[in-house]
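Note that one protein chain of the assembly has been removed; the remaining protein chains are unaltered in position.
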Amino acid sequence: MKSGSNLEKVLSSGHFAVTAELGPPKSCDPEVVEKKAEILKGFADAVNITDNQTAIVRTSSIATGVIVARKGLEPVVQMTCRDRNRIAIQSDLLGAAALGIKNLLCLTGDHQSCGNHPQARGVFDLDAIQLIDMVRRMRDEKKFQCGEEMSVEPRFFIGAAANPFADPFEFQVIRLAKKVTAGAEFIQTQLIYNVEKFARWMKMVREMGLHEKTYILAGVGPIKSAGAARYMKNKVAGMDVPGEIVERLQAASDPKAEGIKLCLDIIEQVRAIEGVAGIHIMAIEWESAVPEIAERAGLLPRPQID
Amino acid sequence: MIIADRKPFEEIKELTSKAKNILIAGCDSCVAVCLASGEKEVAVLASELRMQRKMDGLEGEIEEIVNVRQCENEYVDAMRDKVEKADLILSMACGVGVQTLAERFPDKLAYPALNTKFMGRPVEPGVWKENCEGCGHCILHLTGGICPVARCSKSMLNGPCGGSQGGKCEVDPEIDCGWQLIYDRLSRLGQLDALVEIMLSKDWSTSWSGGPRRVIKESAGV
Amino acid sequence: MNFSGYGTVRNFSEMKGTELKESSEKTGAVLVVGGGIAGMQASLDLADSGFKVYLAEKSPFIGGKMTQLDKTFPTNDCATCILTPRMVDVAENKNIELLVYSEVEEIKGYGGNFDVKIRQKATYVDWSKCTGCEECVSKCPAKIDDEFNQGLGRTKAISLPFPQAVPKKVTIKREFCHFFLKGKCRVCEKVCQLGAIDFDDQDQIIERKVGAIILAPGYEVYDAHHSPEFGFGRYPNVVTSLQFERLLSAAGPTGGHVQRPSDSQKPKRIAFLQCVGSRDQDHGYCSSVCCMYATKEAILAKEHDPDVDVDIYIMDMRAFGKGYDDYYNRAVEEYGIRYIRCRPSAIKEIPQSKNLLIKYQEGREGLRTEEYDLAILSVGLGPGSSSLSLSQKLDLQLNEYGFYQSDPFQPLLSDKPGVYVCGVFTEPKDIPESVIQASGCAALAAGLLAEARGSLVLEKTYPPEKDVSAEEPRIGVFVCHCGSNIAGVVDVNQVAEYARSLPGVAYVETDLFTCAQDTVLEMREKIKEHNLNRIVVSACTPLTHAPLFQETMQEAGLNPYLFEMANIRNQCSWVHAREPEKATEKAKELVRMSVARAAHLEPLTKFPMPLNHDALVVGGGISGMTASLALADQGFEVYLVEREGRLGGIANRLHYVFENQDPGELVTSLARKVEEHPRIHLYLHTELKKFSGFVGNFRSILSRRTDDGAGEEIEVEHGAIIVATGGQEYLGPDYGYSRDVRILTQLELEEKIASNGSVLQGIKDVVMIQCVGSRTKVRPYCSRICCGEAVKNALRLKEINPEARIFVLYKDIRTYGFMEKYYTEAREKGVIFVRYDDEHLPEVIVAGGRFGPKSGSNEHQRETEKQAAPHTQDMAFSVGQPEPTGHSTAATMQGRGETSASEQYWDSLTVRFYEPILDEMLELHPDLLVLSTGVVPSEGYEELSRLLKAPITQDGFFLEAHVKLRPVDVAFEGIFLCGLSHYPKYIHESIAQAQAAAGRAATILSKKFLEVGGAIAEVDSEKCVACLTCVRVCPYYVPIINVEGVAQIDPAACQGCGICTAECPVRAISLRHYLDEQIIPKVESLLAGVV
């Protein structure tokens, strides 16, 4: 055990893991977080707390993670390289560990131009791989990035993201390998709507044996409407939403119900792919859908491991 | 070379509104080659200002001068006669030129008429793109001759982010994904292996982050 | 080149000393008969390469039929815009004697020495006095139909044919003149203040000695009265295409408003009837241009009024030239012009509305009737009015249609040595083909008379030029009354008075006609008397009159660039006639502007630049060999480079043409001549590797593969280069090609027929598919020769086995010109032609699958598609083809849809296609399927294009400088094109174009020096920052960054447009004669109000 987190336990004991996502509010109201945590509690092994997702300012992911943990739900704190240099990141990680955070997802981060402060200077002192490497050395070698030693090390279960739909396709697998080498113990993927392409990607992952070195959680999520699907298809970089999906939602009499049905179909398909160790359900601002999805996908109850 | 672009006239009008005699100083170096300065752009701006000032009832003369490089003391010093007659030097050089003027003529106002943008090159007539941000430690030998520091929006060193799609950057589909270009070029050269290596944290102290920099060539010292 | 005339070299006599001259027994002059575009081109090429030219034209102006055109296809270039400068060049050329209103009376002698008599008709106007002011025209009481406007407008018995006419002189038409008819009037004589009218004028006989004669007498359009079924002359709203051209023209009788004659209303529905006077029983030939001009006129009608509906009744759309199919496609897709595949037999008029009814057959539905407001008869091209008498005088035999049909392998030669033929005289053809033939004739005549080159050309000498550089401006202002043309509106004296007050003006006078002979003579004296160093003529337009005054200045020892004109007639008195006071004010302003510019003018001199007189020819096919011989025969050294180890190119695979000659023999005889010619240096196994320099002084590196495989590099210097890199057969995988030995290309069939025709005797059923690899999405161009190939081979097969059934599946049969008769013959002999279109493509079924044409929406396809391997094994097909069980091999026309189970015939060859008249799918099992595959450029064309800076079209063919008037020149000067590298074409067309390329190259190579300088761009190397802007913007690729690291503009190549000067960010480039210091003061002086 690297961290002793619930998520790490679930995965290492061979269970099919379920993680969800919880977006902090654009305010400092803790009740919003608490409400969402209550909804998700018992339906996921851990929940990701996003770090100023899409470069929009929100409550800090570490603080939100602590609130969530108080509610009895295990957080996966996300950490991006956009807003902090290596000094700030290390400092924040020490703080997070001191507050009991055990899971860390390391990301480069969406570009500041995507968010609500496009004039901000992007830091990008490190990239995601360099971040993973740094966190692993902090934990395993008890060293700061500069090489200095520390007495008590932060013990994180280190995660990273992967996007099977970005280009160049083949290179994304190489990049995954680099992340694994750097120290990524679990991987959460971009939202999957093109299962065929994901399966091809997984094939390459398996060929490189990466699925044996890291836990791969397939990113899934319900879509509320054909309009939302079309938006993701056309406007969101790094997303691959096939036309049939848009058409399927378009044709549905109750698009929301169809969106959940679609998500369940995809879960069923990705579960069958060798090397997929769990799913990561992204239902941002639709957290209430997570229990239904977990239930109908037959993923309940969640295992309790001591 | 250094690529620059003229400031909007509205802004130049503001900058010059209090001055009487104005000397517009162009530079025949990088900024002329990227068509932001040189005798012609100086004359165009001078003509615009003369007309605007006449309409606004402002007095004074607009003079024009262009020198070889506005970032060299000797060339700038040769402007002295004309500078003396002016209240304001409106520089159509890059930021380096403006600062040279300010330094050589400590009692004169030297204002910029251009926005200095980046180091780059023309990719087609009328279009210039950024290639180098002067980070101080070149790694082009590792990345197929394409700079990830300047040409990746996040200066990532280990490959593209998840926003790379169809060879384009998530920031703007007009921007090529620098990493796609690196990948394509190394794959053409059969050197994709190089990308498997993890590139560790970059030493940014050689860049602007290390404070204003200088280069010393001992042998060139007089 | 500019209009001033200083661009022409006057130093030919210096060439007498060069090695080009051997003896002077032949006469170094040429008679060109016909002043249309072909005659003008031949005259200019010869005059520019050291020969005296007499240009005889029967009408009172030059320019021919093209002067009447509004626009030209496929670029919609304005005909006047491109033609007028050319006419002015002819008129100004010192070595061309213009004999207009003249006809050949008698020709005696032989090649090298002819004596010709020319009758110059009486004009009843002394042209040495006439200034073209047209005062007489406005007063003449005899109104007549305007011939130039095809009778749609009115003119006078004394008139200028049209405003831009060259020469700009009036002529009295005796048959309409009141004085000649009734014995009194003479109004013109009274109003002419120059005394130019001469009622006693007589025809003159002019005698000249010439070494060669070029016949370019042109054509007449078919007289539509001879087809009474269409009602021309009876129904007012039936007009000819040439009349419609005048209605479209902004300078035409209606000012460019399309109106129907009966009521001057805008037509809403227009019909074109094609082939009126072509492709009928009396005219067994195709006029070659009508499909395209009708398309052009239809497009223009649509541009005039987008709401108009245009239908074109057509049999085949013959868009066989470069860019033509694209133009046709745009007509259909962008303009919505409807092409109806039918030939109506008559037009009927509705008497009340004067609308017109046309009946036509549509598919199986039978007759339909359409109603139109206006019907246009696309009249064909018939023999010229003087063709017959001319041919009789020379004892030349015209063909059944009245054209002089030449030998396809010697297309520009007549039967009479020393007499060359070009233009529509030999066959109906379009402008570029006429221009090509004319340049080719020039080359051949120059070859015949090579030894006499330079013996008769004029060198005009002027007194030494006065150095005015140190002088203050002393400007002489000459204000012209132009009779009453200016003075009737503008107060000329007030203008003159005002001019005296302007700074720098030393002398002012007013003239009745400044351009009158005696005034011009006096101007010389005034220049000397008043020590003038700048001249401003305030009169008409510099476009026509500057050369006259500039020459006068030179005669007075003043540099001709110290001249400026104020256009107070065309741009003032004529256009402000109702506002005399304002016009006078404006005239003063125009004079003020001209004086301001004149004060800043500087003298410019031209200087001689030495050049290399050798030529490099790339490509040793028929075109390359022909071009080489045409140059070598003129005395130039030629380096001929061929990539392969053998001369002949694609022609090595051709075996016969329609007229039965053998291209193989042609190749053999050309190759022998090339190899034996002392001036041709042949390099086989050699390619062009490097190329640099400018017109007159190129340097190339050739790379030759040697036997040891090492290769060697050869450096050659040359003054011009001819690209003759040819083309190759398209060999795509369409229609199952390369999958079955029974599927051949036309060339493969031709080889078969020629080598072993007897094996084909048993062939019963043959299908030919046209447009394979042509007119597709990937290759949208027409390969021009495939229809002829198919008809030619079909006729051969019919000869071998008259019982053979031959089906030709085609989109349009494009047997233009005299080839039409072979198409007719093929149909008479039972060859079946079935039309298909893009919606109904034929399908071929062989073992291995079903095949259509390669459909190509994918842009990358062209790059990636591989040429299918041609058959390497000897073709095993013969009578004993595998017989499908239970069926005869004979084509079974099964009909009706999908019923046949083609799988049954797995070993048979099946062709399925749609038959439009029956409206049914048919299926054939031919013994032979012949694919009429197109022509594609030779490999390496892209690299060559980059090397030469010679642009290519998107289809890969080299792009000429102007599609109509410069068809063998490349925009980058000194490079010329011919043969298939330019576009697919027949052998006779390649030969003519190769000779034309030689003729054009000779205009450079024959000069002892290139005269360069004048109004060209110049770089101030001190200011240049080598930013490359000029290099990138020059449309002629002239500027380079030289070894000193600054821009350099070759004075011989600069065209003087000034684009680079306006782009240069450091203002390092200036265009002489249009300096900023000359232009800006001109503008400022206008606005300064008072100088």
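By written order: A, B and C. Residues from 1 in each chain.
Here, a contact is a pair of C-beta atoms (placed from the backbone, for glycine too) under 8 Å apart; a residue touches a chain by one contact, two chains touch by 3 or more.
What we mean here is this: contacts and distances are computed from a predicted model.
**Student:** For the chain not present in this complex, what protein name does its UniProt entry give, out of "Ion-translocating oxidoreductase complex subunit B", "F420-non-reducing hydrogenase iron-sulfur subunit", "Xanthine dehydrogenase family protein subunit M" or "Multicomponent Na+:H+ antiporter subunit B"?
**Tutor:** The correct option from "Ion-translocating oxidoreductase complex subunit B", "F420-non-reducing hydrogenase iron-sulfur subunit", "Xanthine dehydrogenase family protein subunit M" or "Multicomponent Na+:H+ antiporter subunit B" is "F420-non-reducing hydrogenase iron-sulfur subunit", the UniProt name of the unshown chain.
**Student:** Specify the shown partners of the omitted chain in the complete complex.
**Tutor:** B, C
**Student:** Using the touch definition up top, pick the residue from C:Ser439, C:Asn567, C:Thr626 or C:Ser783 that touches the left-out chain.
**Tutor:** Of the listed residues, the one touching the omitted chain is C:Asn567.
**Student:** Who touches the missing chain here, B:Lys18, B:Lys54 or B:Arg188?
**Tutor:** Considering all chains, including the one not shown, the answer is B:Lys54.
**Student:** If the hidden chain were put back, which residues of subunit B would touch it?
**Tutor:** 8-10, 40, 43-44, 47-48, 50-52, 54-55
**Student:** If the hidden chain were put back, which residues of subunit C would touch it?
**Tutor:** Residue positions of subunit C that touch the missing chain: 2-3, 70, 75-81, 84-85, 163-164, 249-251, 255-256, 541-543, 567, 569-572, 574-579, 582-583, 585-586, 589-590, 593, 971, 1015, 1033, 1035-1036, 1055-1059, 1061-1063, 1071, 1074, 1076, 1079-1080, 1082-1084, 1086-1090.
Keep in mind that, in the parts below, only the chains that are shown with their structure count from here on.
**Student:** I'd like to verify one number: the distance from the centre of subunit A to the centre of subunit C, where each centre is the average of its C-alpha atoms, in whole angstrom.
**Tutor:** 70
**Student:** Please work out the Cα centroid separation of subunit B and subunit C, and write it as a whole number of Å.
**Tutor:** Result: the chain centres lie 50 Å from each other.
**Student:** Can you list the subunit C residues in contact with two or more other chains?
**Tutor:** Not one residue of subunit C touches more than one other chain, so the list is empty.
**Student:** If a residue has to touch 2 or more other chains to count, which residues of subunit B qualify?
**Tutor:** Counting only residues that touch two or more other chains, subunit B contributes none.
**Student:** Enumerate the contact residues on subunit B facing subunit A in the complex.
**Tutor:** For subunit B paired with subunit A, touching residues are 153-167, 170-172, 177, 179-180, 183-184, 192, 195-196, 198-201, 204.
**Student:** Quick check on the complex: what are the subunit B residues that touch subunit C?
**Tutor:** Residues in contact with subunit C: 28-29, 32-33, 35, 37-41, 43, 66, 125.
**Student:** Taking the touch rule as given, give the residues of subunit A at its contact with subunit B in the complex, in rising order.
**Tutor:** 81-82, 86, 108-111, 113-114, 122, 124-130, 133-134, 145, 161-163, 165-168, 171-172, 174-175, 177-178, 181-182, 190, 237-238
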